[in-house]
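Down below is the structure, laid out as structure tokens.
All protein chains but one are shown at their positions in the complex.
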Amino acid sequence: METAKSERWITWIVKISGYSSILFVSLILFFLVREGLPALGDVPLKDLFGVRWYPIEGYFGIWPLIFGSVLVTVGALLIGIPFGIGTAVYLSELAPAWIKNVLKPIIEILAGLPSVVLGFLGIQLAAPFFRQFLNLPTGLTAFTGAVLLGFIAIPTIVSISEDALNTVPSGYRQGALALGANHWQTIWGVTVPAARSGLLTAVMLGVGRAIGETMAVMMVTGNAPVLPRSLNALFLPARTMTATIASEMGEVATGSEHYHVLFFIGMVLFGISLAVNLTASSLALRSRKRAERLLS
Amino acid sequence: MENPDYARISRRNALLGVNLLRLITLLTALPVIGVIVYIVVRGAPAISWEFLSAMPRDGMRAGGILPAIIGTFYLTLGTAVFSVPLGVAAGIYIAEYASDNRATRLVRIAIINLAGIPSVVYGLFGLGLFVLFLKLGTSILAASLTLSIMTLPVIISTTEEALRQVPNAFRVVSTSLGATRWQTIKRITLPQAIPGVITGIILGLERAAGETAPIMFTGAAFFLPLLPQSPLDATMALPYHIFVISTSVPGMPVQIQYGTVLVLLVFVLGMNVIATIIRNRARARRQW
Partner (left out) sequence: MSVKISVQNLTLMYSDGVESLHDVSIDIIANAVNVLFGPSGGGKSTLLRALNRLNDLADVETARGQVILNGQNILDPATDVIELRRKVGMVFSRPAPLPLSVYENVIYGLRLMGERSKTVLDERVEHSLRQAVLWDEVYDRLNDPGTSLSGGQQQRLCIARVLALEPEVIMLDEPTSALDPVSTAKIEGMLNELKERLTIILVPHNVQQAARTADYAGFFLQGRLVEYAPEKGLFLKPREKETQDYVTGRFG
């Protein structure tokens, strides 16, 4: 029969498309490893995890870059977590409908801003401002990068936190209010703790977003791959893993030592994003199961 | 017995706390509005017919940004060509065909990971696979393919989500009337989900249009004297152009920089607005 035949074809096409994601993840991993693993042959492991990144003279120590990524990401979270979760709590627990209708599109706009635009604003506005305000020799610092990244992570944190808060059964809130707790006590004593694994997922994904961000950090952190010598490293130029790949890949010769090391950094980033996302999704799964148990 | 001091303090704390949350939200939202307004104010004077329709002159310090606009348009179109059919089909698979077994879980994990891979890593991948291995060179084609794979998870998840919102009763009824699975999808489920699917496609493409890192070493060019003639040519693109003129061109007039940013924003946020309109309209018209 004609329908049966075309039905089989379509089922196959749809199925293959469904499985293509597995293929793509594997391909990405394969090409990263293919181009990145030779780095271990070119550069001794000891040097690869050395403290100096100066490719022109053959120093390929990636610690300063890892440090730069961590520094900027932690800084971003210090901003992203309170502002992101605070906004989510306000939106889901306190805001009247009309404010929600105004705020949500604004958060969506923030999510939709290309990172190169944020980087541009960082150069034009944030860097000069921080230089004057904090009295620094240059505004292109890890701190400026962290602030921008914080804003980049906020939409992710807000939307996932809000979902988590919205799945808390309203009976919890009513119960707390009936026992005489005020709004504020209900939020921090009942709602937020009940949503904690969802909030943790939000933070994890915020971390993933921040550590993988490239353009904005590259444009505003001043591009100095150095290990810190003091606590005020936050207010000095830095260099992340992502920014290093982006700014140097264009210049390297294909197949060179430097080229392989940049792919190796890509492998490290891939590994980090894999770990972050798997953790986040297992957390999300756990919180969903918990919610189902509570609601049933 | 209630301690009046305690009650007073907790009331005061509550008031303080609520106001703190208000302040935090305000501090999140205001800068967004602020910078949008600022970009419009600073960029608008640069916008003219020449700016939109002419080639750059004087080392990009004068003239227009036509090649970057055209390039971004091509890249977005190219991304759509690959990612839309594949992403929608994959979304259909997950929502309508897949049963909950190990293979399906693996697909889900793969999608989650695709969504989380940093954009610059996509750039590396595109360089390794499309530019070098498949020998497509730095080209619109290689960059579009790279962006497509990056966009895929967005399209897949929104398609799945939109299909799942269609009531199951429709599927049961349609099947009971002698429809095959695909007939049900084609005639009922997909048409009902289409506004959501389109919204997802636009949001995915919006992201692709604004990306820089994945195209830096796969298809974007610093400056080209001619418009691209074929999919195998490299191209200028708005996001990369913004990066170039704000970091690598000494003496670049600020007004042109803001103007270029404004054009990209209109492009990207315009898509966002269209997606929102489609979603809201569909919601209002929905019969279930």
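Order of writing sets the chain letters: A and B. Residues in each chain are counted from 1.
Keep this in mind: a contact is a pair of C-beta atoms (placed from the backbone, for glycine too) under 8 Å apart; a residue touches a chain by one contact, two chains touch by 3 or more.
Quantities reported herein were computed from a predicted structural model and do not represent experimental measurements.
When you scan B:Thr28, B:Ser144, B:Gln192 or B:Asn272 for touch with the missing chain, the hit is B:Gln192. Across the entire complex, the residue among B:Ala169, B:Leu226 or B:Ala284 in touch with the chain not shown is B:Ala169. Per the touch definition above, the residue from B:Thr180, B:Gln255 or B:Thr276 contacting the chain not shown is B:Thr180.
Across the interface with the omitted chain, subunit B contributes residues 169-180, 183, 187-188, 191-192, 287-288.
The definition used in the following text is that only the chains that are shown with their structure count from here on.
Within the complex, the subunit A residues that touch subunit B are 3-4, 6-7, 10-11, 13-15, 17-22, 24-25, 27-28, 31-32, 34-35, 82-84, 86-87, 89-91, 94-95, 103, 105-110, 112-117, 119-121, 123-125, 151, 154, 158, 182-185, 187-188, 205, 208, 211-215, 219, 242, 245-246, 249-250, 254, 262-263, 266, 269-270, 273-274, 276-278, 281.
The touching residues of subunit B, counted against subunit A in their complex, run 10-11, 13-15, 17-18, 20-22, 24-25, 27-29, 31-33, 35-36, 38-39, 85-86, 89-90, 92-94, 96-98, 103, 106-107, 109-125, 127-129, 132-133, 149, 152-153, 156, 180-183, 203, 206-207, 209-213, 216-217, 239-240, 242-243, 246-247, 254, 257, 261, 264-265, 268-269, 272, 276.
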